[in-house]
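Shown here: the complex without one of its protein chains, the others still in place.
The chains carry the letters A and B, assigned in the order they are written, with residues numbered from 1 in each.
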Amino acid sequence: MSATTQSPTASDSRTPSSSPSRAARLLGDRRLPVAVTALLFLLMYGGGLARYQYYGFAEPQVFLNLFIDNGYLLVAAVGVTFVILSGGIDLSVGSMIGFTTMFTAWLVERQGLPLLVVVPMALAVGAFGGFLMGYVIHNFEIQPFIVTLAGLFLFRGLCLVISKESISISDSTVSSMAQAQASLGVGFLSIGAIVSLVVLAVAFYVLHYTRFGRRVYAIGGNEQSAMLMGLPQGGTKIAVYTVSGFCSALAGLLFTLYIQSGDPLHATGMELDAIAAVVIGGTLLTGGSGYVLGTLFGVLVLGLIKSIIQFEGTLSSWWTKIATGVLLCTFILVQRFMTTRKKA
Amino acid sequence: MAEPRPVLEMAGIVKEFPGVRALSDVDFRLFPGEIHALMGENGAGKSTLIKVLTGVYSLDGGTITLDGRSVRIASPLQAQQAGISTVYQEVNLCPNLSVAENIFIGREPTRMGRIQWKRLRREAAELVDRLGLDIDVSAPLSSYPLAVQQLVAIVRSLNTGAGDGEGPGTKVLILDEPTSSLDRDEVLQLFALMRRLKEEGVAILFVSHFLDQIYEVCDRMTVLRNGTLVGEHMVSDLDQVGLVQLMLGKAMGQLDELHEHQLRSDAGDTLVQADGLGRTGGIAPFDLEIRKGEVIGLAGLLGSGRTELARLLFGADQPDTGKVTIGGRRVSMSAPNDAIGAGVAFCSENRKSEGLVPDLTVRENIILALQASRGWTRPIPVAQRDELVAKYIKALDIRPANPEARVGQLSGGNQQKVLLARWLITQPKLLILDEPTRGIDIGAKAEIQKLVVSLSEEGMSVLYIAAELEEVLRLSHTIGVLRDRRLVAQIANGPEITTSRILETIASGEHQ
Partner (left out) sequence: MTTSSTTSSRWRALTRHHLFWPVAVLVLLLLVNVPFTPDFFSVRMADGHLYGSLVSIVLFGSPLILVAVGMTLVIATGGIDLSVGAVVAITGALACSYISDQHDQGALSGVLLAMGLGLLAAVVCGLWNGFLVARMGIQPIIATLIIMVAGRGVAQLITDGQIITINSEPYKLIGGGYWLTLPFSIFVVAAVVAVTVALTRRTALGLLVEAVGGNAEASRLVGIRSRRIKIMVYMFCALCAGIAGLMISSNTSAADGNNAGLWIELDAILAVVIGGTSLLGGRFSIGGTVVGALVIQTLTTTIYTIGVPTQTNLVFKAAVVIVVCLLQSPKFRAKVFGAKFAARFAAKGGAKPAAATADPAAATEAAPKMEVS
């Protein structure tokens, strides 16, 4: 009900055209959270350089590995960004990724289908799954939270229906693709990393330069208004979940490529990582405000935490979760502080 | 004289909701180049008719003819495409987007599917300039106050169908209570705009609760009552008394009884003393004394600070400056609890968002304030609770008289009574009523006003806020006049005080 946030009593109507002070403007700028996350990334990276400079942290490849190791997360998080910008949430991401790995591995290994056929099928299934969830959310007005929860159960269940065991992929196309490297002079990127960056660029273009993208923001800002403004809010909502489903499936393919197997428990809980990346990237969970570029930095920050923990050596893997939680908490509190400042 | 062909003709319109016929067999015509008022009390079917016309509701019967062609309008989008644009009372825009985007969203200029941002901003700036508005179109809408947002909404609706030259352009502009949050200057600005559009041949459907505005700007009016058509008249043929009689379906008189009522001149000791109470962005520091049994009416335009003053006295907003003593004791006013503890009660103007809990029953809503003050550990004993609730349902004539009914399903007047009961049950010393009669039917209105008088006679102090000056004059012992978020005068009521005197004070900011 963001329609009521700006009540007549709350606004000071005497100064309609006066411009707010510089500091207030800066604090109110919607790009600030992205800048903060970018700064955090640089600081962490700088800290890593200072601490592990003799352990090869300064290698450009360490930086590029962030994209290689987190490409699938970036793609998933981009999809989630769409959903969150529109004011929704998608909990089915992790399951969808797991399902895609299973589905792909099963078709390639057990059914012997060529990868060229399997990839479009997997993407279509993901997009259709997202479409279905969006359809239910919009047409029956059920909370996205609960519908995508059903999606989480469904796709994880379907993983297990395909097989309880993990299926490793020995297909030659897959392994050659997984090993393919694009040299950048100072290092290299994998196919997954490149695909994820392309997805990011496309998402940026769509969100900022197409009517669809602006509708996503409009709906996230005030859904009721968007409807009364004559925007096809239903179609947009369904499309947003379809995009997220598609991105999840694509992320699943990248994950398959990265790990070269299908497993019914792959990517359990990855929806949390994706949501955390989006929030850390400065997108408001209430919708309508945020940038997909922020999501990139969110993913990079999470990736960097993992790298640093690896470099540290003595820290166990669960510190990743704790650190993610702490970061999430900090960013949520900072966001909160900023939005209250804006209102005051 | 041959009448021109109407641009819009609605015939035999029927709209049913479960258990009720909201519109039955209503005809409505709109001619090009006219400003047409749609009049009716709450529940008359005005908003239902508008929602049918704009495709928010589907039609259960009847036909809509636009430009001589029969049309079916299934969605707001279709309505817009057909040339019917609407500006609602609440600003239906997206606060997170820029002004320019809000004006253009849905029909942004594009080339090969790519939005041309520069062109969009330029065109938005041109539009805004042409209307003489000083708005930075690249700033987010949320950085502007509601009144400006309203104007942006109108700019947007005017622009429908323009843009790339697609669509027929706005033929019908519906303004649904656009003036309720505008000050006088803004209203005049709006009227100028409406007149110009009228000259350009746009048909404007105008809804406003301010009768003066109707007579100032409209050419023709259609009156609805209880979902049926009462009549269509030229504004020049029907005077205000006639109009009110049509709207109410009965002669005036119910309210006149109150005119006979003698105001108590001898109010008691000081109950509330506010010294230099104020809040930045809310209301400038003011002093106010409220005596026992006194009714203080607040007069002032919308946005003049009436509600802000009341909210400070209740602790709903925290004051920056000043202090309040109630019954001789200093009260901190950092939260409503402080005020409630000191015997202050507050019925907000926003019944739905700040008053009722719609899912709960009438009984639960009534005991809520009392229970809150007792804390969760001490529930009101069942027998005592039922007795209290029954007593107030009877005393205030709440209908249906069923304590188990969900309050969300009651009519506006009955909901207001539930709120009153909620606070009366706590036996407050000071009752603050912010627009208690807004949006409720005339019968309930009179009952509530009578109640105020009798409460005051029993020694309760009342702070009464109403948009209608007559209402304030009729009830108050003292009238506080507000202007530009400042309490500019406190006038003792008497026979020589008239609405025009108050209006002068509001206009000049000083009392002679």
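Here is the rule we use: contacts are C-beta pairs under 8 Å (C-beta built on N, C-alpha and C of every residue); 3 or more make two chains touch, one makes a residue touch a chain.
Note that the structure is predicted; figures quoted are calculated from it, not measured.
Chemist: If the hidden chain were put back, which of B:Gln240, B:Ser353 or B:Gln384 would touch it?
Modeler: Checking each option in B:Gln240, B:Ser353 or B:Gln384, the one touching the absent chain turns out to be B:Ser353.
Chemist: With respect to the chain omitted from the figure, which of A:Leu107, A:Ile275, A:Leu296 or A:Met338 is a touching residue?
Modeler: A:Ile275
Chemist: Which residue among B:Glu364, B:Glu435 or B:Glu471 touches the omitted chain?
Modeler: Final answer for the missing-chain contact: B:Glu364.
Chemist: Which of these, A:Ala50, A:Ala182, A:Val202 or A:Val326, touches the one chain of the complex that we don't see?
Modeler: The single option touching the absent chain is A:Val326.
Chemist: Hey, which of A:Ala58, A:Leu160 or A:Ala201 is the one touching the hidden chain?
Modeler: A:Leu160
Chemist: Write the list of chain B residues that the hidden chain touches.
Modeler: On the chain B side, contact with the omitted chain comes from 17-22, 42-43, 45, 48, 51, 56-57, 226-227, 314, 316, 335-337, 340-341, 346, 348, 353-361, 364, 367-369, 371-380, 399-400, 402, 404-406, 408-412, 414, 422, 441.
Chemist: I need the residue numbers on chain A that touch the omitted chain, in ascending order.
Modeler: 89, 136, 139-143, 145-147, 149-154, 156-158, 160-161, 164, 224, 264, 272, 275-276, 279, 285-286, 316-322, 324-326, 328-329, 332-333, 336, 340
In this section, only the chains that are shown with their structure count from here on.
Chemist: Which whole number of Å gives the spacing of the CA centres of chain A and chain B?
Modeler: 43
Chemist: Over in the complex, which chain A residues touch chain B? Could you list them?
Modeler: Against chain B, chain A makes touches at 2-9, 11-17, 19-20, 28, 30, 208-211, 214-215, 217-218, 220-222, 224-232, 288-289.
Chemist: Considering only the defined contacts, which chain B positions touch chain A in the complex?
Modeler: 56, 75-77, 79-81, 86, 88, 90-97, 101, 105-106, 108, 110, 113-115, 117, 134-136, 140, 142-149, 156, 181, 183, 281-282, 302-303, 307-308, 311, 353, 484-485
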